[in-house]
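Before I ask anything, here is the structure I am working with.
A single protein chain has been omitted; all remaining protein chains appear in their positions.
Our next item is chain A:
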Amino acid sequence: MAILVDRETRVLIQGITGRSGVQVTSELLDYGTKVVAGVTPGKGGQEVDTVPVFNSVSEAIKTVGEVDVAMVYVPPLSARAAAMEAIEAKIALVHIFVEKMPIFDVACVLSAAQKAGVCVLGPASVGAISPGEGKIGSIGGPAPDNVFSKGPIGVISRSGGMCSELGLLITNSGFGQSTVVGIGGDLIVGTTFSDLLIEFEQDRDTKAVVAFGEVGGSSEIEVARLIEEGKFTKPFIIFLAGKFAEKLPRDTSLGHAGAIVGMESTMAQKIKALRDAGAIVAENFEEIPDLIKKAVG
């Protein structure tokens, strides 16, 4: 089963003729994902790696039929218009890979998506992979099998790099992953830790979830509440990074736009809320495999 993406997922790529669009198309096709159409205004009629290119999303859907996921691979200041086009076409999941999208544009896109009943993953999301089933986005790059393997552990991180890092750590310790999702490091994102935990709770293939948390924001507090309310009942293992930053002045932003010192909850508040709710907080990154072993045997 897994979440977000499986064997049947039909994908459309916006910005398919750009450098990263071309790259991701070939990676997805290699992995067996059904990339059925691409969109670049003005380049309709071309092909990228056997995938037909259209001038607009609606034109693409008219020709190839319904799609499940639109992936946005366009420059940052064009991302809002591209995502809006996918939302208007009511594509169920819009994955925004684009980094450095202005937060005002993100808020507009998320507001429109909510009204249209469309889910958004990202912005600045590396994508999602259900090993052996399918993937969306650039997660795992050209060689996802080097780090990901099929198994019972769900993985969530804001960071794309840490998705792979956790994937590898879990694979090397003899477990595999049900689905690995990079939600993006921006201040506001379409899909949160909590949204995914609700999906993982329903997923029979997922026995436990491992997450990589960061300084800033309050998504970990939301998770703690979710666990307390009994809406997520599987083992939840989390590592929190960015302790060093708490000594920096308030409002300092780090590598991720959403990692802002002093914003909302402190590290200590997060750890306390998570532990009180029954989550497993890893002290060291390298002890995660042992914690998984203890949790799912």
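The rule we apply is simple: contacts are C-beta pairs under 8 Å (C-beta built on N, C-alpha and C of every residue); 3 or more make two chains touch, one makes a residue touch a chain; residues count from 1.
We adopt the following convention: contacts and distances are computed from a predicted model.
This figure omits one chain of the complex; the name its UniProt record holds, of "Succinyl-CoA synthetase, beta subunit", "NADH dehydrogenase", "ABC transporter permease" or "Putative ABC transport system ATP-binding protein", is "Succinyl-CoA synthetase, beta subunit". The omitted chain makes contact with just one of the residues A:K100, A:K231, A:R275 or A:K294: A:K100.
In the complete complex, the residue from A:G45, A:P249 or A:G297 that touches the missing chain is A:P249.
The residue touching the chain not shown here, chosen from A:D30, A:E47, A:D145 or A:E264, is A:E264. Residue A:A241 is the one among A:V155, A:V181 or A:A241 that touches the chain not shown. Residue positions on chain A in contact with the hidden chain: 20, 23-24, 75-77, 99-104, 107-108, 110-112, 126, 138-143, 146-147, 157-165, 167-169, 172, 185, 187-190, 212, 214-215, 217-219, 222, 239, 241-245, 248-259, 264, 284-286, in rising order.
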